[in-house]
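All protein chains but one are shown at their positions in the complex.
On to chain A.
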């Protein structure tokens, strides 16, 4: 019977091609819907993590105690304490309004708007934000200080320099100009030039320029069930013990929930489109199947006369559609696997996106949708074929 079914497919070539094409489009839409959810989700999560922090990331605003002075050793101790907290990635973000980057080391020209975008933070910042390195390295841990560490972003390469270049600093309240080297270039997803300075090394090695005006803490709990109260309490302990600070408010700053909602709607839309396409494919199958039954009614009557039961005839008619649907699903799954494998070839090395893995749930959806469509599309022709009266074979 299986051989007969396969031969049936080969010999009704036009019918096979039309059926296959209509199903392939629908199944690819179903697979695309699943991939939107998985790979699309990974992509958006990675992009969100690059721009706003991994899900979930919180910003905790602080007051710095009565004297509001944070010394270099305060920074060093706090950074060390934060690195030792299990289950949380925490980094301070220090505000210092008067810091200026003086000149472009390549051209020697003064940099306009030199107080633009400087982030004073610690090594743990790269555990909260996904910041793939374009060249060089990120900050070292707090117990391995060897000098001021500066990392620039990709747009900042033209303004500040690249790995190995030096940068000159100054501040409004002092005439001192300090030189520091860029240890790395990072892809932070920003389109504006930005410089990241290791707050610990800056405070240790350039105390004359160190004058933080305020600070907040960015925190990413590894356990997604951690409450804001737990996070707030933990950070409060750390900042109180080290810089006599206090948490005044906490808010979530990553947008992953919004992305998740958008992704969900998009996925639903793709699934709806996919199932509509498959429904149309099923209608087409019914149409093709009924036309085929008309054409081969004599053949089916002969088979009935020779001893084929109604079940045999139904299996012959529906079986070819189901065998074809399995082949089409396999083809669609193979195409999608190849496409997923090819994606990394187009991702730059410094992209925050991880290499995608194939979601095998997509393959399950595709196979189930394909077989269901084939069954729906072939049941009507199969029933009609089975109802042919064998006595008509003699007419």
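Rule of thumb we're sticking to: a contact is a pair of C-beta atoms (placed from the backbone, for glycine too) under 8 Å apart; a residue touches a chain by one contact, two chains touch by 3 or more; residues count from 1.
The rule is simple: contacts and distances are computed from a predicted model.
Asker: Missing chain, UniProt name, options "CidA/LrgA family protein", "Lipoprotein releasing system ATP-binding protein", "Chemotaxis protein CheC" or "TIGR02185 family protein": which is it?
Answerer: "Lipoprotein releasing system ATP-binding protein"
Asker: Taking the full complex into account, find the residue in A:47, A:214 or A:312 that is in contact with the omitted chain.
Answerer: Within the whole complex, the residue contacting the unshown chain is A:312.
Asker: Which residue numbers on chain A touch the omitted chain?
Answerer: 1, 3-4, 7-8, 11, 298-299, 302-312, 389-391, 393-395
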